[in-house]
Structures are given as C-alpha cells and as structure tokens.
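A protein chain is absent from this complex, but the other protein chains hold their places.
We just call them A, B and C in the order they show up, numbering each chain from 1.
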Amino acid sequence: MPSSTSAPSTATVATSAGPTGSAAPGSGAAAAAAPGTDTALRELSYAEAIREALAQAMSADPRVFLFGEDVGVYGGAFGVSGDLVHRFGTERVLDTPISELGIAGAAVGAALTGMRPVLELQFSDFVTLAMEQLVNQAAKIHFMFGGKANVPMVVRLPAGSGTGAAAQHSQSLEAWFAHVPGLKVVQPSTPHDAKGLLLAAIDDPNPVLVFEHKLLYKTKGHVPADAYRVPIGKAAVRRDGRDLTIVAGSVMVPRSLAAAERLAADGIDVEVIDLRSLRPLDSATIEASVSRTHRLLIVHEGVKTMGIGAEISARIAEGSAFDLLDAPIARLGGADTPIPYNPVLEKAAVPQEDDIVRAATRLVREGRA
Amino acid sequence: MPSSTSAPSTATVATSAGPTGSAAPGSGAAAAAAPGTDTALRELSYAEAIREALAQAMSADPRVFLFGEDVGVYGGAFGVSGDLVHRFGTERVLDTPISELGIAGAAVGAALTGMRPVLELQFSDFVTLAMEQLVNQAAKIHFMFGGKANVPMVVRLPAGSGTGAAAQHSQSLEAWFAHVPGLKVVQPSTPHDAKGLLLAAIDDPNPVLVFEHKLLYKTKGHVPADAYRVPIGKAAVRRDGRDLTIVAGSVMVPRSLAAAERLAADGIDVEVIDLRSLRPLDSATIEASVSRTHRLLIVHEGVKTMGIGAEISARIAEGSAFDLLDAPIARLGGADTPIPYNPVLEKAAVPQEDDIVRAATRLVREGRA
Amino acid sequence: MTSPSNHSPTGLDGSTAVSSAPAADLAALDDATVERALLRMYLIRKFEETAEASYMRGLVHGTMHLSIGQEASAVGTILALAPDDYILSTHRGHGHCIAKGGDVARMLAEFFGKETGYCRGRGGSMHIADVEGGNLGANGIVAGGLPIAVGVGMSIRMQRLPRVCMVFFGDGATNEGAFHEALNMASIWSLPIVFVCENNHYGMSMDVAKAMAVANVADRAAAYAMPGVVVDGNDLPAVAAAARAAVARARGGSGPTLIECKTYRIRGHSKSDRNLYRTKEEIDAWRSRDPIARFAGELLDAGRLDAAAHARIEAEAQAAIDAALEFAKSSPAPDPAMLTHDVYAT
Partner (left out) sequence: MTSPSNHSPTGLDGSTAVSSAPAADLAALDDATVERALLRMYLIRKFEETAEASYMRGLVHGTMHLSIGQEASAVGTILALAPDDYILSTHRGHGHCIAKGGDVARMLAEFFGKETGYCRGRGGSMHIADVEGGNLGANGIVAGGLPIAVGVGMSIRMQRLPRVCMVFFGDGATNEGAFHEALNMASIWSLPIVFVCENNHYGMSMDVAKAMAVANVADRAAAYAMPGVVVDGNDLPAVAAAARAAVARARGGSGPTLIECKTYRIRGHSKSDRNLYRTKEEIDAWRSRDPIARFAGELLDAGRLDAAAHARIEAEAQAAIDAALEFAKSSPAPDPAMLTHDVYAT
C-alpha cells in the first residue's frame, strides 16, 4: 500500500494509515467537525488537527483541560490552541505564569485527583525545567504507590530545529524519555496522527509526552472529522519497498518519503516506517519489514549518539532479524553539536533529504552507509 | 594482564590499569598523601579516593572549590567530603540551600568567570531539577558564544540502586547526558579511577559529570598518592579473555569481574572492559576487543531501553566488527520499571552476578543471550 | 561557621506565635477531638520508635526520616481537615499519614516491604500513600509535593468540590524553586490550599538561619500576597487553631495560607546523621518541650482528661502498633515475578 509522495519538509503529506495504523472509530463527539464535510477530502494542518483533538476531547469529557504559557488569548506560541479559549473559557484553557516545574507538577496533581490535564510546554527545550515532576513523580507514582493511583496526563512539546531559534530552542530531546519506565512517548508526523495520537494520549491512564514538530505545524493532510484514536505503540508503514527499510520519526518521515521517491527513480525501492511511538517502541513492525528488505536505515533529528536510533539498532541486531541483515544497520541523526543559529549550519546539523538519499544509496549499493 | 578476582559488589576490587588505563603522572601537590607510604600497598576506599582528589586539587589550585548540600560539617550525605571543610574552610567547602537548579547555575557562573567549581548533587536523581542549567547553559555556552567562553565545571552525582532508597533515590540516569553534545560523562568503578577521573575532570575546560556509585563508596583499592590523572574518554581492559567481551560500567564492573571468574571455572574465558567514560565513548577499545572475541555482552545498571548499551551495540554493529560477530550483541540492563523498595525486587530490577553468568554462558554456548 | 548554632525553643526565634489565647485554643477542641488528637500523637511516636527499633534490629533496609518531636504539627494541622480533604506529605511523612487516619499496620507493612503495605512493598517509607484516605503520598523529593498541590487545588476547583488540599514541607524545602512557583500559582488562582511548613530548624545539617535571610518562613508569604502565620508547632491546640482558620479560608474560596509550625526534629535527619551541626544542649532543650507530654499535661491540668484515660489512650496506641508490627512481620513479601507489573496503569 504505497502512499503518495510528498515534497520536502513543508509539503502536504498524504496520510496512509498503513497496515498497523488503521484508525479506531472515536467515541467523543466530533464537536469541531464541519457537518456534511466529505471526509475523504477533508484537509487540516497539523496544528489544526491538534486543536481539533483538543476541542473534541474537551467537548466529550469535562475532565479534560488545556493549560500552559500563552495558550489563551495569544493562541499558543505556535498558534496551536488558537481560538480554544473563546470556545471553552479561561478555566479550561488556562494561561499560566512562566513556571515549568510548577505547571508540570500541577498536571500531576490534577491527574491524580480525577482530571485529564493537557499541558503545553512552549518549546520542548523547557522540559529541562520540568524533569523532576515528569520523571520522579508522573512516571513513578503509579508504581511507587503499588498501582493504587494513576496519573493520566498529557504533555505537548513543540520540538526540533529549522526555525532559526538556535541552541536553546531547537532541541529534540525525546530519546531521554524513552529511557524512563512509566512514561509513554509519541511523535506524530502527520496531521492525521497528530489528532489521533493526541486523543489516544488523553484517553491513556498513564502520563504521555507528545513531541510535536515545529516545522510540521503548517503541513496539511487528510484528517477525518470524527474523534478517532491512533493507538500508542504502533508504527505505521508509510510506503512499501523491497530493498531497504527506512525507520523515521516526526519531520524525518516526510523527508524520508521524499528521499524514497528520488531513490525509486534511481531503482532503489524503499520501505518507509513512521515510528510514531518511542515508548513503547514497536520493534515488531520494524523487524517484520527488515526481514523482508534485509537492510535498515534509521533517521532521526535528535543527536545521533544515544538517539532513539541506538535503541532501534540494538533491538533489531539482537533480535531474530540479525541473521537476515545484508548490511550493517545504519543511523542518520543529529550531528554532535548544539543547534547553530546560522541557517546553513543549522540545516547541516540534522539529516536532510540529500543525506537520506546518499546514505540509502550507499547502503544498498555498497553494503555500508 | 588479567586482574585479580573480586567478590560481589561490596568487595575489594584490585585495580588493573590495563592497556589504555596507564595513569599520567599528576601535576598537583599530593597534599593529602601520607608521606613515606609504600604506594604499591596504599589502599583507599572509593570515597576516600574522591576526597583525596578534591584535597589535592584544592591545594594545588585556588580556583577549585567544592559546594553542595551538606558537604560541610555533615561531611556529605555519603561521607565523601568528610573533614574537608575543616581543612579548607567554609568558603571552599560550602554548604548550600536545597536549590539544585540554583547551585547548578552557580557552578556555571563561577566556571565562566575563572573558577573551577566542583558541585556535589546529593543523589543523582536530583539532577532532574538541574537539567536546564546543565543542558541548556553549561553544555552549550562554549558553542553558542562561538568558542569565546569556557565552562570548566564538575558535577559529582551519587547514583544507583541497592541501598533500599526506592524509586526517587536509586536511578542511573547517566545515559541521558551521553546524548548531550558539550558535556563529558564519566563513571569510575574503582578507587583508582574515582581519584584519577575526578582530577582529570577538574582539569578539563568543559563541563564534566562524574557519576559515582553509592555501593562503591566503601570498596577499597590501590590508590597512588600522587595527583595522577586518568584520561577521560578511555576505557580500560580489566581482564583479558578470548571467548567473549563484557563491557560494563560502574558497579557492574566488579560484578562482571566476579562473573568472569565463575565463567573461567566453567571454561569460558571472558574479557572485561570498564567503560569509564560514556561521553566521549571509547568505541575503539571495545571494537578491538570484539574483533578478537567475536562476542559482546554489555552490562549496565541504567534501564536497558535507551541505556548506554544501546549506543555501544549500535556502534559496534555498524562498525568494522559487524562481520566478525559470531553471535548477536547482547545487553543486560535495568528492568523496565522504577526501582522498587522491597530488597528482593530491588535486586531483581538490575543485573546481578548470576544474570551476567547466565547471559554470558548462553551467548557463548548457544550463540544468543 | 562550622560551629553548631543554638535554636532556643523558648524564643521561637523572636517570632510571635499566632495564638495568644492558649486556653481558648484548647477549649475550641471537643472531648472526642482531644482524645483523637492525643491518640494519634501517641500512635505517631510509637510508630516512629518501632520503625527505628526495627531498623536497628536489621528488619528493614533503606533509610527513614523520623518525626519524633513533630507530632503536634502533623496532628494539629490535619485535625482541621475533613476525611475527603487531601494531604500531600514529605520524606518525613509517617506522622501525616497517621494523622490523616492511615492504618498503622499497612504503613508498617510498607516499611517492611510487604505486599500488604500501602504500596505493596514498592514504595517504602518515603512513598507511603493512602490514596483512599486522602493522603496523596509522601515524597522523596524535597518540595516535590508543592507543585502537585497546585494541581490538586485546580482539580478541586474545576470539579466544584468543597475540598481542601493541605501540603506539608520542611524549612529546607522553602529554598527550592518549586516552593516559589507553587505558592505563586496558588495565590493568583486563589486555590483551596493550606501550605504547612514544618520548620524544624534544619534541612539535614543546614541551619535554617543560614539557608534563608528572613527570620520566618512565613515572612515569605508576603511575596505572594498570602497570609503567613507563625505558630508554635509543639503546641497542639495552637496548631489546630491556625489550621482551622486556614482551612476555613481555603474552603470558603478566599485562597491559600502559609502556616509555619516552629518545631524540632529530636532524632537525626536519617540513619546516617551524627548530629555534628547542633548541640546536645539544643536537643535537650527541645526535648523538654515534648509536644505529647505538653498536650497531655495541659489536658490533665484543664481537667479535660484523667490519668486513667491518659493511660488507656497510650495503651491503645501501643496495642495498635504491636499488632501492626505483628502484621508487618507476618505479611507476605511481593512476588519477584511481578517486578514489572504496575509500571503502567491499564
């Protein structure tokens, strides 16, 4: 089931749910859906899809609320919350002081006592201020209390480079959280999944971190009007192929799909898997693909060393696919540097479409990336 | 150059510097060395070795100072600073309020302006409160300022489980920092290295995180009296062997050495590498060993998923050793759980000597751990 | 300055306690309440002593933070709460749990790491939680409960419940950024929270007078336009009076209060403490203000309790702890095969 192609990063990405990505019918009221819309043609941006998920969740469940810095009348630093404050009021779309540790803890407390908080951290880099509450409290309370309390909270984290915001506003830190038992971590690459994964995260009785990508907010794609869920922990095959499996997450998915089209023109048939969840990690889907293609290239924006690619590579290499590999597993990830301000350096610091084409070609033609 | 054996975790570990671990002669005055001591017999505990490094560094360089919670008259939560406050005074051995973010930032500011601060965080778990200053400031300032400022600071972090302190006081979070360009990360396993790596860290013009292990503080070993340095970024071969390479860090080194003796009795000849540095990671030493043994088992206490073993596994598998592996690389790491309080569960949550013996035996005998 | 300082109990560091009417404070508590208060204070004291003895005998591992000497603070504040109000506790949290009505048997079983413990042996002393009883948990992170309290307050508000959240923390915790962020948010949103600082004069070895520049933690309330109240934390009726006022204010929608209970930790910070930072004289001076003896004495003096009733209450506490110890010892340990269960809720 090959999906249609997509141009580089900012272009429209057609959503192909893929074998593991079939959307479950949602339960909440589709409050924000335009009635009578032909859903086959319905397109929203990634930011609009997130907003729709929030609106539907808030309409369906009074326990759900959104809070964070400037999510109210400002509409969110990236415009994601938009007009939600006018639709749901200032109690359920709450502007907070600049107190990241405090608001993360507030999410824990609200979740512990019956609410379903959704917290927006303005840039994912600021999660460095909230680690204590997320890692020591949210992730561990269910276990430390012997299973007798839940912390059903969602944290939304705009991540990534490419906006010229330099080293303290451009990080991709998601791999850290994949190291923390008790948390779940997702990373949607399409408007479809941005909505479906967020709704699934809000349903989840555990703390879920949703890493959104700033460069994706304006990308458009098909988004059904109903409140569907995309299951957490399931990768999606976005493109079928025989020669090589590329596993990518977030903005690296459209980049990999674009690279795949160029590679196809060069006679290399690439399968592209959208990781979607970092914890739990869907090794089975990757393994199944690699058993067919015998080659694996992992692409992510986070720094390569200790990036999520390390875990994927290790798992595949120690699993049953080990004997089937025709070439060493290859990883493309962020360079070993803080993100630079200068736009040329900034681009050079993370994998671009050309890098993917080059690595894939070498892996297939020379047996080594 | 096989080192002598060691009993499980709390026993004395003989220090074998190994091929890459030859100690450079130190430059600082050996202020704390007992004059006339026969250095070949000189034994200190890991905690004493750290204290000696601090004393020597402070004696040799007025820019060096130690600060943190209860490092003064209390002598440190684990007794590491001991009597230093009486030897160097309250300005250079400074008790701080309980303000982890603030004291981490204070280290940054002092380092930026000509001092050489050594900060003790009482438990490494509390680094979750200091991430902002360590990751956004300390790690990035040199780069963000175009190379025009340095941040020569050291953070000491007592880590690990085994003391019955439960989920918020027993984590092994070092792998996170291996993901952060601009930081260096070391993890001594012997009194010898605890001293030498700390002195090297204090010399280093970059921020260095030193993960100490609570279970090692009382272990004893040979510690020369002079202010020698152990180079950051170099692993050490602790035991030579033909059948299997075990790479371990921190408390897993004595456990692996003990396992190696048992395995030897069973006819399995194990090479044990002490990782020592997580960033930079000494892949070359590991790769050279694996090219000889053709099998690799990685053992660490941090949670297996996204632990440092993932990066080691990925690097070795994608490097030149790939074709030489007779079995898939295997990893032993912390279970996917917060550390439990109950002592039986607590032990079961991280690799023990028996687990290492079992995994190594399977890897060698059955080709899979 | 490595010499131990001296915190004389009598002067309360020059601050004025809120209550200038001790007789009225005691009169405000009915007979059932004073008996309950005394019983809970004894339960705490005996629980702590039993925990300590069990530790010394090697029956438990890990560490523990005892609240001996601080019983009036835990019991007095929580007396003002209703059963479905919430508390958030600290590493020194046994007293709060008992004061909130926690079952000492399940607490001690937890301390022993048993499956019958509040946390099924997973949490231990520093994480005892009695969620059904409104105790949202002790916390191993200094000031860790403070931001959580803000969320509990938001939750109460959004659910339009008539509840209150009381959050405990030490003097040392007030130097954490979390304290500042939490008090600020509670204040701007007028949340139904009572902040209780148990100022036992030290954060581990750090003298509160060296750790902050103001005389009272309560002075910091001004930065949030919040009432700050200093109370003699070893005076149960006074603590109860301060807490009643703060709880009424919170429940009435007028927002949070910061109560500072000046008290003293008689034991070391934890098992590793050698008391190098304080004098024996200081400890002894505070010992003589034992909150339990003091409250019992006041009750006897005021004719609110006779010696027989006093003995009965103490014996009842002792019997409960003895039974708890038996329960803890004889309870089953968790099954190691269940290690990774309960990491995620389903």
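Rule of thumb we're sticking to: a contact is a pair of C-beta atoms (placed from the backbone, for glycine too) under 8 Å apart; a residue touches a chain by one contact, two chains touch by 3 or more.
Nothing here was measured: the structure is a model prediction, and the numbers come from that model.
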{"item": "Chains shown that the absent chain touches, full complex", "value": "A, B, C"}
{"item": "Among B:Ser45, B:Ser81, B:Gln122 or B:Asn136, residue touching the chain not depicted", "value": "B:Asn136"}
{"item": "Given C:Glu52, C:Asp219 or C:Glu316, the one touching the chain that is not displayed", "value": "C:Asp219"}
{"item": "Full-complex contact with the absent chain, from C:His180, C:Arg251 or C:His269", "value": "C:His180"}
{"item": "Chain A residues touching the omitted chain (full complex)", "value": "69-70, 72-75, 77, 79, 85-86, 90, 95-102, 125-126, 129, 163-169, 335-338, 340-345, 348-349"}
{"item": "Interface with the unshown chain - residue positions in chain B", "value": "65, 91-92, 96-97, 99, 101-115, 117, 132-133, 136-137, 141-152, 181-182, 184, 205-206"}
{"item": "For chain C, residues in touch with the removed chain", "value": "175-181, 184, 187-188, 210-214, 219-220, 222-226"}
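In this text, only the chains that are shown with their structure count from here on.
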{"item": "Of all other chains, the one whose Cα centre sits farthest from chain A", "value": "C"}
{"item": "Mean-CA-position distance for chain C and chain A (Å)", "value": "42"}
{"item": "Where chain B touches two or more other chains at once, by residue number", "value": "101, 125-126, 129, 166-168, 335-338, 340"}
{"item": "Where chain C touches two or more other chains, by residue", "value": "119, 121-123, 127, 139-141, 144, 177, 340, 343"}
